[in-house]
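Pasting a structure here, questions to come.
Only one protein chain is missing from this complex, and each of the others stays in its spot.
Right after this comes subunit A.
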């Protein structure tokens, strides 16, 4: 399949094998009809950047509104539509596709030594599906917005909301197919197209993470699609599904929705875990501590993640005994996450640690993910969850995981592979500055939200009791810092595209097949498919040999200043 695709690509662009993928055709058409996974990754990157800033502007207005407990600039309806816009755009059009569709698309074939993904045309179609879904959702926004929140709870969304639920839900429904197609593509690619010698136990953790993510996408997304279809069926065709006075079940939607949307958190976090594993290994100059355990942890998170959806519904009126079971499973899924934090930390041990921008972003990830994970334990504990669910405590918690975790790791990966993607270097000083400001801005925004959440400040309120104002103001100031920190990469990375110095093929002196080809890579990735004869993270090759004679010079080298 892929071979034919590559052949046909070769017909279009004769002699493109050695030139960089960026110069293989300069027309808009050559980009919009490309089947090159690297170009498709770039197309996704452009699209999600647009949505990131749409979502960011929406929340900027929301945070401005929340400075005043009485509400100053927005109507009730305006406020509801803005936070819904923020949630829908950020979750469905930014976070879910962020790492897998951009970095994943770009890197997966490179990292396993393949010329492209298994189904290059399907890959292009995935992007178009994403674009069509995005168009529907943009229509919903332009036509006046939607006010259901990103969770579309029934029967509100199916019977009561007077907003553009159809367009928004269809947009999310359609974008789900893009997820599924990408997942199928990645799974097949990982199974079929590994370079000779690239065994499963030699896969970089990033590839394992993308593989696990793809499984979750393929298995869970159809359930989301189903539940959105059910909303549309009730709302427009009057099928009595969620309306209790017609015999429907108002909670059915929540079960289906969280069956997807809890695993979706792992669609956002697992690739992030893959990215930081690569970055830690490279800048600590170490093999990732406990590689095998890291792989098991990734797979365990992906699988157990399917069994914990009930912890979103502790106060929904479900049986308390069922709640206890879901509470237990939620604690269980925390174990592999904790293991990963310990292993990353241990990777620094005995390293030669340097602090380039990707490493700073990855360290930021580690700190924020730890806080996000620990506060997850609070929510898995039923008595605490009963009090803090649907308050700002939950808002803070999932932002620590999804923004502190996912987005920090996304930036870590973007900076790490930027020289590979563009062939250029960015301003290291500005990048480090942005990483630090982002970390500080993030904590200023979300730490106060834990406190006001415990104080009883419900989420999705724009008029609120006076006593929470001071926390909201701190949080809004933090959001302003954060927003400016997010603008910085746009500037210095843009500058790097135009004026950055040439990067060289392997500026970080990293291992991994993607660094063995030129920067930016040629259209078909490798002039010759590489042969793999060792595991990943070959930073201290001598250590892997048990024989002491070979170890000694290694140690001497380590002590050299």
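What we mean here is this: a contact is a pair of C-beta atoms (placed from the backbone, for glycine too) under 8 Å apart; a residue touches a chain by one contact, two chains touch by 3 or more; residues count from 1.
As a convention for this text, contacts and distances are computed from a predicted model.
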item	value
Chain left out of the displayed complex - its UniProt protein name, from "cytochrome-c oxidase", "ABC transporter permease", "Transketolase" or "ArsR family transcriptional regulator"	"cytochrome-c oxidase"
Hidden-chain contact residue, picked from the options A:303, A:332, A:488 or A:529	A:332
Contact partner of the left-out chain, one of A:23, A:73, A:135 or A:386	A:386
Contacting the left-out chain in the complete assembly, out of A:50, A:232, A:293 or A:440	A:293
Missing-chain contacts mapped onto subunit A	76-77, 79-80, 147-149, 153, 155-156, 159-161, 243-245, 247-248, 250-251, 284-285, 289-290, 293, 315-317, 320, 323-324, 327-328, 331-332, 334-335, 338-339, 341-343, 345-346, 348-355, 363, 366-367, 370-371, 374-375, 377-378, 380-384, 386-387, 389-391, 454-456, 458-467, 543, 551, 554-555, 558-561
